[in-house]
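Yeah, one chain of the complex is gone here, protein chain that is, but the others are all in their spots.
To keep things simple, chains are lettered A, B and C as they appear, and every chain counts its residues starting from 1.
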Amino acid sequence: MSSGNEQDHSFFAGKEKDSTKPWGGRFQKRLHAEMEAFAASLPFDRRLAEEDLTGSLVHCRMLMRAGIISAEEGALIEEGLEAIQREVEEGTFPFDLSMEDIHMNIEKRLIEYIGPVGGKLHTARSRNDQVALDMHLFVKKEIIAVERLLRSFQAEIVKLSEKVQEVIIPGYTHLQRAQPVLLSHHLMAYFWMLQRDRERFGDLYQRADLMPLGSGALSGTSFPIDREFAAQELGFEHLYENSMDAVSDRDFVIEFISHAALLMMHLSRLSEELIIWSSQEFSFIELSDEFATGSSMMPQKKNPDFLELVRGKTGRVYGNLVALLTVFKGLPLTYNKDMQEDKEPLFDTVDTVKTIVKIFPAMLSSLEIKRDNIEQALDQDFSTATELADYLAGQGVPFREAHGIVGAVVRYCLDQGKTLQQLTVEELSSFHPHLREPQAQDRLKPRAAVEARTSRGGTSPGALVKQLQQAKLCLGKSAFHQAGKKSD
Amino acid sequence: MSSGNEQDHSFFAGKEKDSTKPWGGRFQKRLHAEMEAFAASLPFDRRLAEEDLTGSLVHCRMLMRAGIISAEEGALIEEGLEAIQREVEEGTFPFDLSMEDIHMNIEKRLIEYIGPVGGKLHTARSRNDQVALDMHLFVKKEIIAVERLLRSFQAEIVKLSEKVQEVIIPGYTHLQRAQPVLLSHHLMAYFWMLQRDRERFGDLYQRADLMPLGSGALSGTSFPIDREFAAQELGFEHLYENSMDAVSDRDFVIEFISHAALLMMHLSRLSEELIIWSSQEFSFIELSDEFATGSSMMPQKKNPDFLELVRGKTGRVYGNLVALLTVFKGLPLTYNKDMQEDKEPLFDTVDTVKTIVKIFPAMLSSLEIKRDNIEQALDQDFSTATELADYLAGQGVPFREAHGIVGAVVRYCLDQGKTLQQLTVEELSSFHPHLREPQAQDRLKPRAAVEARTSRGGTSPGALVKQLQQAKLCLGKSAFHQAGKKSD
Amino acid sequence: MSSGNEQDHSFFAGKEKDSTKPWGGRFQKRLHAEMEAFAASLPFDRRLAEEDLTGSLVHCRMLMRAGIISAEEGALIEEGLEAIQREVEEGTFPFDLSMEDIHMNIEKRLIEYIGPVGGKLHTARSRNDQVALDMHLFVKKEIIAVERLLRSFQAEIVKLSEKVQEVIIPGYTHLQRAQPVLLSHHLMAYFWMLQRDRERFGDLYQRADLMPLGSGALSGTSFPIDREFAAQELGFEHLYENSMDAVSDRDFVIEFISHAALLMMHLSRLSEELIIWSSQEFSFIELSDEFATGSSMMPQKKNPDFLELVRGKTGRVYGNLVALLTVFKGLPLTYNKDMQEDKEPLFDTVDTVKTIVKIFPAMLSSLEIKRDNIEQALDQDFSTATELADYLAGQGVPFREAHGIVGAVVRYCLDQGKTLQQLTVEELSSFHPHLREPQAQDRLKPRAAVEARTSRGGTSPGALVKQLQQAKLCLGKSAFHQAGKKSD
Partner (left out) sequence: MSSGNEQDHSFFAGKEKDSTKPWGGRFQKRLHAEMEAFAASLPFDRRLAEEDLTGSLVHCRMLMRAGIISAEEGALIEEGLEAIQREVEEGTFPFDLSMEDIHMNIEKRLIEYIGPVGGKLHTARSRNDQVALDMHLFVKKEIIAVERLLRSFQAEIVKLSEKVQEVIIPGYTHLQRAQPVLLSHHLMAYFWMLQRDRERFGDLYQRADLMPLGSGALSGTSFPIDREFAAQELGFEHLYENSMDAVSDRDFVIEFISHAALLMMHLSRLSEELIIWSSQEFSFIELSDEFATGSSMMPQKKNPDFLELVRGKTGRVYGNLVALLTVFKGLPLTYNKDMQEDKEPLFDTVDTVKTIVKIFPAMLSSLEIKRDNIEQALDQDFSTATELADYLAGQGVPFREAHGIVGAVVRYCLDQGKTLQQLTVEELSSFHPHLREPQAQDRLKPRAAVEARTSRGGTSPGALVKQLQQAKLCLGKSAFHQAGKKSD
């Protein structure tokens, strides 16, 4: 029976000529000192300690079960791993930079604890499938964490939308006032973006839910391993069906960052809006002191730092995506050292996204909506001009004619420095007799314009209520339901 | 009743002062000539003519059904649209660059055909929801096309894998020979990458399957429209639940390009490998004349142009992804003209990916596998060294000791200029008595090494057969099944 | 003597078995039809016709001069090339898609004109150095064009700055009002960004100014060519000193796009500001009708389409940069077909940048500055609070104490709903006796605050005058002077 112990992740610690270590064989010179530091992944992959230990524990159980190691050996190894787990949790694990990566650190520590039998843990396993396993466990964990945070964020949006249900703001296209809308309607647009983000992460979960363990260095192993058992213990729904794919694949990492990039894009849009709304010129909102900062010199300043950082950190996540896509471009199978570059962009993306998605709803709920300013703003614009034309059209005036009439009204207002609502009945009726009717003037009120938009998904209060109901249905559903169903 | 005719996509044609056109009102100068050409989208959005007509036909039927236009008006409009459809199909449609975009071109043509009643088609619709609809219809169509092509590609891989089932090649890590594998196993790694690509596009379909029509310029409409009817007629499963989201959202476009980027990444890897394998030094394969090109001067040259272009065009798709992510970074709601930049990157990505995925399987099936060269290559390497150590381990020699023994054997070979298989029984047994046994030498044969890797997903012929079965199951399933289920 | 005719750019036209063409030799099957269309570069490289002809003319003269072709042959070839040049200029050149690229199209046409002697033009040349030459000529031409446009743009900024010299606007940090500044000062910030852009393009010119011609397919040629003569005729200052570098290098293309990306970044910032200033809430400026568009339905709309497109097209240029960086990542020497992907991103970038840089100054000069609105805005903010503290500090009050006092003043204003300037002498002096003095109140005027910033580069009118002088000095200098000097 052959060993599957095909370690291919390159070893470089201990390449001394007279090494007592098991791999000294072919090499005659020690690794170049700067090269050693350059190539070490421990500074970042130590973050995978938990996943590595979990994977090793299950691997050990599988080896026992398959009779590849004895029950005694297995028990010893488990004991050692648990001791290490405690050290990691307590922060006392003695990380050793000369041992290149987290896998070697743990193996070395295991042997320190339980002696040479610790070396048997690596039977039928290679660092190639081991690190792939760690990455899968990590990504799966973080997908769940992000999904949960996104749901809380959505819930906060719903809550806020319900709270400000009566507030009307100008709706914009091209950053020009277009038509009045409910502030809640505007906010809820982001609910749906986050919903798609959540679904994307949910869909990704299925593709991350493939176990690479048992693929060896690249070609599988000749040991009678039980991949199904390991998968079940580790909570994997599926196995990689091809060992070469298993050790080469980082799609799930790149896809994670792709989805994070879209998410950040959404949040950068919301941030941009809130920054603009916080300007003195807009003054629609005021940030809570908790999320704004001041200036040591200019006492009037209240800077939306959080929102600016969210907008700025979008660049960081885009950059991480480009970094990883570049790494894998044109890379032959199977494992190549280039792939070590997968970790930092992922970790950075996870941290960035989680922190932002955690803080953002708190910031949102602490916003002060400056209703007076908004109301005043609405009175001064022409965003209900459309309504007047609509009214005439409703009275049988051909729409083109109606549009022309209202166009003239607007021009009259601009010339006179008046708003539509400031026009007297006389002024209005001088453009068309129907405009004498009180209903005509009623239509000029922003609230009337909003209430008229009753189409499904529109901004009328009634449509909003239905939208909120739909939203709550979505909130009630995990993005993973689907995956769950699939496994039934 | 108000008109929902909130056209917000900016009009610029015909802004002359004394215009007889319905929107001349506020403007007093014609658009700057270079600006007009700069802003026109017709040169690229004419590609959406089919989608635009389909959307308009359904919109017309909905307006009739809801009583917003009369049956006679509706019939006339339908007739006009069908005439235009014929022109488009026959290539006789008179595209007019002064009419800025495809929507205005069709509307103008409709009015030329059926007179002013053609203007009623735009009731309860804005160009904002109209163009969003066109993009959705286009993306949905192209997802289906790409999924189909990917499936054919996968089928070709399975076919080829079955054909070359007995061929063994060196398996690589770090582009260094690691362990022998079945060529089929190597090829099948790409089957699974394409499977994930296919699933990603399948998942995206659900998110593209939302109808924006009926969202107006941004806030919905006050006409009693029937969005459910239109959705059903247009084959949409879902509606956007928020009109502002509906006209602002291009997630489905960006996600399409994200998935295309991953797909191209996979194909760039395969291309790189085939380019390397086609080098004289490797000589594992020879491209068919149909997919290679020569040199006018160097008669020996046979250049893998197709593969190089695939690798190179990966950059193009990555670039398209970055372009769109950048466009939307920090963009406030709702429609902004920046969004017009969504089309060219999408179209370019669709064309690039479809062409490549169509040609690649034909290229693959026409490859000549140079079995003699490969076999010879295998005899000259040390990639079965692991097997010898495994054999000793199986005989009870502790693995470390076994590894040390084989390390010495390899070094001996290097010094003597011999391969492992060229060693005599005497030479072998001088390292360890167990190596005298014929089974030891048997293990040194690449085929034996391959056959030993019986773990699930491993490279042994038996495992490959099972893998191919799994693959065929996947091939039998559409990536859209899930979506289908959801709609039950 | 050997021919340098090492054509390596792959030929695929005419690979029929019984070809009478000179390269049919090794191939036995025609190129796959879809592959042919996929690989053809003619659709985009026809844009290089002019450069290709220029390069060929000079190459022909060099061949004559070096005695490689006879004077009669040379004269005939020149005649043919000139005939083709006329066809290209007049738009009558019969582009033939089956002849893959622009080089083959011209060569074929030349032979049609003057017979087989046309084939001698390609002596001592390969398509590898030929296409590199075309790209260099094109990039050099476009650098000069962009530099010129940038200078005009800068001149327009200076002109506008001089025109609006007395206008004060709020200066922002974090999009919050910080301190009042001269509008001219704000505008001039962009002058300096464009100055750096111009210098970057100028520096690039030197690196594009290397002639690759004479490098053959990759290794030079054995013909006694005179590269110095060709360089002089073609206006190149330097030669590539390494033939392999010459045919592999596209740094100058990537660097062009890098600099374009920075330029677009600058313009996206300016566009963003002008979009925000055009909002009803800011109302600092109004776009000329020539550069804005309206809505067919909402008569009040005036959309800043041009500015939005500039902002959006930033994504396109970033994408082009990523595309090319990706193409060249990990590409072995020398020419690889991947490199054909260099053209479209370059052409697209050139067109995008030139159009924008041409239109932008016209748009800028047609802006209406709404001075009344701006003045009114300044009266309502607290951006001169710093001045008050400064005044106290100037009177000997320790700065910290002064800051605290003014902080209290600001809070008092916020509570009372007053601006600083609305405070009475009594109110002010209740915070500190020194504030009773008229100079204290004077400092609260935006103009006073602006005038105080007399440091070099500051916003005071005097400093601005000096800045404008510096700017004019820069305007007077070409970004290429340096290169010119170098060549002395």
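Quick note on the criterion: a residue touches a chain if its C-beta (ideal position, glycine included) is under 8 Å from a C-beta of that chain, and two chains touch if they have at least 3 such contacts.
Since the model is a prediction, treat every value here as computed from it, not as a measurement.
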item: Among the chains presented, those that the missing one touches; value: A, B, C
item: Sole contact to the chain not displayed, among C:39, C:132 or C:322; value: C:322
item: Residue of B:53, B:211 or B:385 in touch with the missing chain, whole complex considered; value: B:385
item: From C:152, C:165 or C:219, residue that would touch the chain that is not displayed; value: C:219
item: Residue touching the undisplayed chain, where the options are A:163, A:337 or A:411; value: A:337
item: Touching residues on subunit A - with respect to the absent chain; value: 3, 5-8, 10-12, 15, 22-23, 25-32, 34-35, 38-39, 126, 217, 288-306, 308-309, 311-316, 318-327, 336-341, 344-345, 355-356, 358-359, 362-363
item: Touching residues (missing chain, whole complex) on subunit C; value: 1-6, 8, 10, 22-26, 119, 124, 128, 171-175, 178-181, 185-186, 188-193, 196, 199-200, 203, 206-207, 214-225, 227-228, 239-246, 248-249, 251, 254-255, 258, 261-262, 265, 268-269, 271-273, 276, 311, 314-315, 318, 321-322, 325-326, 328-337, 386-387, 389-391, 393-394, 399-400, 403-404, 407-408, 410-411, 443, 450, 452-460, 463, 467, 470-471, 482, 486
item: Subunit B residues touching the omitted chain (full complex); value: 170, 173-179, 275-276, 278-282, 295-305, 308, 322, 325-326, 329-330, 377, 380-383, 385-386, 389, 403, 406-407, 410
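Quick note on the criterion: only the chains that are shown with their structure count from here on.
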item: Fraction-based call for subunit C against subunit A, same above half, different below; value: same
item: Centroid spacing, where centroids are CA-atom means, of subunit A and subunit B in whole angstrom; value: 23
item: Cα-centroid distance, subunit B relative to subunit C, in whole angstrom; value: 32
item: Computed distance of Cα centres, subunit C from subunit A, in Å; value: 34
item: Multi-partner residues of subunit C (each touching 2 or more other chains); value: 295, 297-305, 308, 322, 325-326
